[in-house]
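One chain of protein is taken out of this complex; the other chains stay put.
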Amino acid sequence: MSDLLLDVCRVGKTFTRGGLLSAQRIAAVKDVSFQLDAARPEILAIIGESGSGKTTLSRMILNIETPTNGKLLFDGVDLATIRAGPRRLAFMHKVQPIFQNPFESFNPLKRLDRYLFMTQRSFAAADRRGTPEMAVDETLRKVGLSLGEVSRRYPHELSGGQLQRVAIARALLANPKLIVADEPVSMIDASLRVAIVNLFKTLRDDLGISIIYVTHDLATAYYISDRIMIMQNGRVVESGDAKTVLRTPQHPYSRQLREAALLPEIAADLSVRMDDFNSSTSSERQI
Amino acid sequence: MAAILRDLLRYHAEFRIGAGLIAVVLLLSVLASFSPYPPQDVYVVPPDVPPSLTYWFGTTSRGQDVFWQLTFALRNTLLFGCTVALISRLLALVVGLLSGYKGGWIDRALMSVNDTFIVIPLLPILVLFYFVMRDRMSWLLLAMIMACLGWAYDARLIRSVAISLKAREFTQSGLFSGMSTREILVQEHLPYVMPIVFSTTMNNMVWSIGLEVTLAVLGFTDINTPTIGGMIYWANQHTAMVAGVWWWIAFPTIAIIMTFVGLFLLAVSMNDYIDPRSRLHDFGGAS
Partner (left out) sequence: MKTMQADRPDAAQPILAVRDLRAYFRTDRFGVRRDVRAVDGISFTVRRGEIYGLAGESSSGKTTLLKTIAGAVRPPLEVVGGEVDFAFLPGYGGLHRAPAAEVARIRWRHLSYIMQGSMNALNPVRRLRSAFVDFAYPHIGVSRKQFEREVIVHLARLRLDPSVLAAYPHELSGGMRQRATIALATICRPDVILADEPTTALDVVVQKEVLGMISGIRREIGASVLLVTHDLAVHAHLTDRLGIMYAGRLIEEAATAEIFRNPLHPYTRHLISSLPRIGDDVPREGLAGSPPNLADPPPGCRFHPRCPLAMDVCRREVPAMLEIAPAHRVACFAVNRSAEA
């Protein structure tokens, strides 16, 4: 055991594209390091635009992708040594993913509860009493659903928000220490988004689960995360306390992101509306 | 399944016609069990009798009843096609799904085998086998050989679907639910490639039956087992067309065309129904 839950140590990932003669090497992630403390669960937001390498980084943490340089240690175990079999199962017991598109997270042709019982079967602790149904129902209640609402249902019968709750419940059934969520609310409707985001806070506070929240949305990152990392072209350009970094960004790119983020509070004050970003300041328009 | 068949029968004209044709063919092949004469025996009825009430499809120059001979021939030909299709589908599924999902060196190894089979020239190989095996060439052995030669192209097709399935989020959900590779392939991916399997089954049967008829007409098969090709072979041996015994050739030809058209129509209409995209379209509604 170690007192670091996750130790990302100077990792890089280079993809090779094209044939033997015209191979192009694309560095998706370059020299990224950060740590998560085992004793203090937190929400770490990784912020970046498309192509910033944030998704590749999250896939390396999930051990779906292997780094080309550096290494990742989870609970002191090098992820490169975990490939298959019981060790991989033990790793997935502690680290679980939540994906972007709730409609894609489950096979559209299969019933939803299947995944829940599968996870329960694979990771259930031996000391857990009661039937699998009770365990699944109990976990679903943590995310505001119940087995009655989910059992025998197909994904298309539920809304995006409900599906994302099921996805979270599925992850929770493994009893993980870390959840890696890649854009978990970007495809959720506005009226359901806050509830999901609040749920992440509850997981951290009540269940002591650390969450890596990958997003491009600065506002929700500000709202839930404790720490943030801003990535550009595969590198971390700024990191630190979420509130401080987002209120007073230092790196030019972070400032650019912060300024470009369209925030609804500006709208209340018409003087800074979009019209005035353009040359003309007159409020008259030609018709 | 019964409901699907009923819906298809009610609303799909292609399916109705296809099912009707195949039903006639199947009925004929089942009648083989009630034949008054063993299939190999010759001169059991007067030779060269044109179609009449006694001999519905006439008799051959070898003193066989064309009707009963045809039932045996259809049964053997269909059995041959099914055997080839079944074995080659299994091969294509295992290789295609595994290769697409696993990737890496497994994919490269399987695909190099696959591509080797794609480029092997069929007819010369089959003829070569016949000349090597001669009398030991039973229809079962021929079916095995054809199955080994008939899976490669479809395996590539299945692999391409499997690769796209691998990239979808529900595959990862399955993986992180603790499913084994076999479970993911069979339960998650198989339903998506079933449309390919179904439509290629029909195509594969058409292909293998066609090839068997070709070989039989040329005399490169076990001519003592009555098949459609075998009947035409014997008819040609006795110059049936020149002798005016047209029924000896006409009825097997009509039967084989009915089989081909029926299988083709079934493939088309089943594909229409099973395709997950059109099924999801039914579920999805607006958006």
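Each chain carries a letter (A and B) given by its place in the written order, and its residues are counted from 1.
Operating definition for what follows: a contact is a pair of C-beta atoms (placed from the backbone, for glycine too) under 8 Å apart; a residue touches a chain by one contact, two chains touch by 3 or more.
None of the values given here were measured: they were computed from a predicted structure.
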Touching the hidden chain in the complete assembly: which of A:L4, A:A124, A:L207 or A:A261 does that? A:A261
Option from A:S159, A:N175 or A:N233 whose C-beta touches the chain left out: A:S159
Taking the full complex into account, find the residue in A:R153, A:H216 or A:H251 that is in contact with the omitted chain. A:H216
It is residues of chain A that touch the chain not shown, namely 49-50, 158-162, 189-198, 216, 218-220, 222-223, 243, 246-247, 256-258, 260-271, 273-275, 277-280, 283, 285-287
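We adopt the following convention: only the chains that are shown with their structure count from here on.
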Chain A to chain B: how many Å between their CA centres? 49
Given the complex, residues on chain A that touch chain B span 62, 64, 89, 92, 96-97, 99-101, 104-110, 115, 118-119, 121-123, 154, 156, 167, 170-171, 174
Applying the document's contact rule, which stretches of chain B touch chain A when the two form their complex? 168-170, 172-179, 187-188, 191-192, 276, 279-280, 283-284
